[in-house]
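Removed: one protein chain of the complex. Kept in place: all other protein chains.
Here is chain A:
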Amino acid sequence: MELQLTAAFLNAMVLQAGESAAAIPPATGAAIGFGLAAIGAGYAERSIGSAAVGAIAEDRGMLGYGVLLTVIPETIVIFGLVVVFLLQ
């Protein structure tokens, strides 16, 4: 019984997909993906940034390392941007 229901649901989904466009348009999907990547980068930079500021406050020689380490999570946003360009 359960198996039949699942099969019927899958058939309906396939039919629906065939009839109309995707549930989420590519541009919207790319935008969501980019937004999530940006949130991820922000979250990662939050603690790295605060630690970097702490280290720089103690020793200005740490400035280079601090900035470098803080921007590393920025690559996640760049990956998001790449996806946006691929889908355009």
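Here are some notes:
As a working rule, contacts are C-beta pairs under 8 Å (C-beta built on N, C-alpha and C of every residue); 3 or more make two chains touch, one makes a residue touch a chain; residues count from 1.
The working rule: contacts and distances are computed from a predicted model.
Its UniProt record calls the unshown chain "A-type ATP synthase subunit C", which is the correct pick from "Indolepyruvate oxidoreductase subunit IorA", "A-type ATP synthase subunit C", "Hydrogenase" or "2Fe-2S iron-sulfur cluster binding domain-containing protein". The omitted chain makes contact with just one of the residues A:Leu36, A:Ala51 or A:Val67: A:Ala51.
Interface residues of chain A with the unshown chain, by the touch rule above, are 47-48, 50-55, 57-59, 62.
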